[in-house]
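Presented below is the structure to which this report refers.
Note that one protein chain is taken out, while the other chains of the complex remain in position.
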Amino acid sequence: MTATPAAAEHRAPRNAGGPVGLAANSTSKIGDRLFLGLSTGASWLILVILAGVAIFLIIKAAPAIGADWASNDALNQTVANTPGHANFWEYAGPLLFGTVWASFLALLMGAPVAVGIALFISHYAPRRIAGVLGYLVDLLAAVPSVVFGLWGLSVITGFLGPLNQFLGEYLGWIPLFGGSISAGGGTILAGAVVLAVMILPIVTSISREIFLQTPSLHEEAALALGATRWEMIRLAVLPYARSGVISAILLGLGRALGETMAIAMIVSPKLIVSFQLLTNDNPATIASNIANQFGGANDMQRDALIATGLLLFVVSFLVNFIARWIVSRTAPGVRRVRKARAA
Amino acid sequence: MQHSLTTGRLPKFIDLWVALGAIAVSAIVFASFGAIGLVAGWLVVGAILYLVAIGVLSHIVEGRRKRTDRIVRGLVVVAFLLAVIPLVSTLWTVIANGAAALSWDFVFGTEHSTFDRETFDTHTVAGIWPAIVGTLIITGIAAVISIPIGLLTAVWLTEYALPSNPVRRTVTFLVDVMTGIPSIVAGLFAFALFTLIEGPGSFSGISAAIALCVLMIPTVVRSSEEMIKLVPLELREASYALGVTKWRTILKVVLRTAVAGLVTGAVLAIARVIGETAPIYIAAGYTSNLNANPGVGPMSTLAVVSYNGYAFPDQSQPDLSHAEAWGSALVLIILVVVLNLVARFIASAFAPRARR
Partner (left out) sequence: MKISRLGTVGAIALVGGLVLAGCSSNTTPSDDTSSAAPGSATGLDAIDASLAGTITAGGSSAQANAETAWTTAFNSVAKGVTINYDKSQGSGGGRSNFISGAYDFAGSDAPLSADETKQAAATYPSGAVDLPIYLDGVAVAYNSSLGSSLNLTTATIAKIFSGKITDWSDPAITADNGGTALPAGKITVVVRSDSSGTAQNFTNFLNAADPADWSWKGSGTFPADITGTDAQKGGGAVASEIAKVRGSIGYLDHSALTDGVSAATVNGIEYSADAVAAALTDGATVTSNGVDGDLSITFDYSKITADTAAYPIPLLSYAIIPLEFKTPEQAKITVAYLRFIASEDGQKAAAKKAGSAPLPAEILDQVNDTLATVK
């Protein structure tokens, strides 16, 4: 952490090393100040935008969260037509579960595959076709989420059908595969598969770029010492790429958490907490629920939906926080490598 | 325990033979159960068999380290194939369904209907030119705003702000949070913002662009930050040692070295938002008429047209809606592919050395 470029520059003396005659002139000073100003301004702008979004969400959501749901017909009946929501949390709880569960499944399926692909392109594929392969995977990023929804509906739900039947028949005693198997295929499994495919290009592209940037000196040194390819990757590439790959995965997670259309089109949602993967009664995600209910919602109901959006905001916050904390706690190898480089 | 330098070696194409063998065995097993049609099933089982077989074989002949190496190689290849399959499947589905819809009139025409007074029939002819224009304008504005902001923020985070600076930690953290904003909420935010500024009824292209910015910026910042961090310190130090000022160093050394990765991040961000529907129709409404003015009036994009064709089909002309849905999806993919090519060309033009 101490070896960022900013810190390195900070440690170096001012006007480091250059001949006296070439000291910074006034244009460069202005250039420096301008650039610094622009960069700082950009960062502050982001803070302002985010604050704006947060304020907007809070203002809109507050009335719904604070309202007395039991007595408010609009809220406890027609947002879900499910009588008996005592308060906002009873309504939003299952939605929160659904969001986290779907994203978790997607990440479970997608992240390892994505890192594997990135490794393949950067270290295993023949040089000549690596570029083409990388480009092919980037093509997946070109596909809009609506198309993934359409594809999921026309291909994946049908494709998973026999698998659903098989799992339900033979492995139905496992809670994950229990319940009444969906005939149409609009299961959370199908949704998670499509989500996994959607986050693949993000995680792969960034991981690939990071793997490609490993100093070849380190790689060649490992190989010269007789390491197999996998050992070389484990010793030289992965520690170097660790934080970047985590960032890439978190970006993918963010995408999965916020994905609206594809899930709304594929998954058959109910407002329940369920771990069963293969039925028609799947937990809805916050984003897809907003997309589904927004068109028919009146003012108060819209506020309730926006309140769930605020909840999603907070959840992203927490998930990122926890992930980054875990990364910083479990990176002793990185620290050693970084310290050695900085020394 | 064999010494790793003196183990035997498996013959050259053993991977291929074992793979074919494993798949064949698996197919035979499935066929004997009468389930040969379950292609995915026997391919998956075949892959697992391959990994087990090659692992055992390699362990016996070549030793533990080589065995791990071979298994990892197998896993990585399997991962790649797993990516290629949905890609091919998606592209195939879109092309098969959408290619028939593509025609000069469809791509460059505006949707128009004719009404027959005698029979009271209304006949609609699809045209997605307004959607193409809308996509380019809205995404273009969003990109022009987000990419500089994202890039400059990434520069600040890596080059200027000290790790101990609390603002830096806050910005990093909040950017992470921003990645999780659902697209529909971004649309609502932009709509509310413009209602505040311009009053009710402010559907406009720029409103949608602002919504897209909210979605793009985190991706640009995160990926750029990672790319910039990867530029070796030695390059910067060499540059400072030569007396080059800080901003010139950043611009000409750091950013140029990282340009390929920066471009990838930017293209990723654009590709993500170009396919959004919810924020567009909330902030920019919908129209089938051509509107090239981003400041005023509803605008449609290819993604919205595609979704509308699927979700609100015209019952009297179902083929029309089918064509609209898949045809505009295909045009959108082609657009992003072209964008990707252009971006890579730009990146390779700016890059300081030959990229792998």
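Some notes on this structure:
Labels A and B are assigned to the chains in the order they are written; within every chain, residues are numbered from 1.
What we mean here is this: contacts are C-beta pairs under 8 Å (C-beta built on N, C-alpha and C of every residue); 3 or more make two chains touch, one makes a residue touch a chain.
Just so you know, these numbers come straight off a predicted model, no measurement behind them.
Checked against the hidden chain, the listed residues A:Asp32, A:Glu90, A:Glu231 or A:Asp281 yield one contact partner: A:Asp281. Checked against the full complex, the one of B:Thr139, B:Asn308 or B:Ser328 touching the unshown chain is B:Asn308. In the complete assembly, the contact with the undisplayed chain comes from B:Ser113, out of B:Ser113, B:Thr170, B:Asn293 or B:Ser348. Here the missing chain is touched by one residue of B:Thr122, B:Thr170 or B:Asn293, and it is B:Thr122. Residue in contact with the omitted chain (choice from A:Phe104, A:Phe166, A:Phe294 or A:Phe317): A:Phe294.
Contact between subunit A and the absent chain runs through residues 74, 77-83, 153, 180, 182-184, 186, 264-265, 268-272, 279-281, 291-299, 301-302. Interface with the hidden chain, as seen from subunit B, comprises residues 113-115, 117-122, 124, 195, 199-203, 281, 285-287, 289, 297-298, 304, 307-308, 310-316, 318, 321.
In the analysis below, only the chains that are shown with their structure count from here on.
Our note on geometry: subunit A versus subunit B, Cα centroid distance of 13 Å, whole angstroms.
By the touch rule above, subunit B contacts subunit A in their complex via residues 4-5, 38, 40-41, 65-66, 68-69, 72-73, 75-80, 82-84, 86-87, 89-91, 93-94, 148-153, 155-163, 167, 170-171, 173-186, 188-189, 192-193, 213-215, 217-219, 221-223, 225-233, 236-237, 240-243, 245-248, 250-251, 254, 260-261, 264-265, 267-268, 271-272, 274-278, 302-303, 306-307, 310, 325-326, 329, 332-333, 336-337, 339-340, 344, 356.
Here subunit A touches subunit B in the complex through residues 1-10, 12, 15-19, 22-24, 28-29, 31-32, 34-36, 38-43, 45-47, 49-50, 52-53, 56-57, 60, 112-117, 119-121, 124-125, 127, 130-131, 133, 135-148, 150-151, 154-155, 159, 162-163, 197, 200-202, 204-206, 209-210, 212-213, 215, 226, 228-231, 233, 243-244, 247-248, 250-251, 253-255, 257-261, 286-287, 290-291, 294, 306, 309, 312-313, 315-317, 319-321, 324, 341, going by the rule given at the top.
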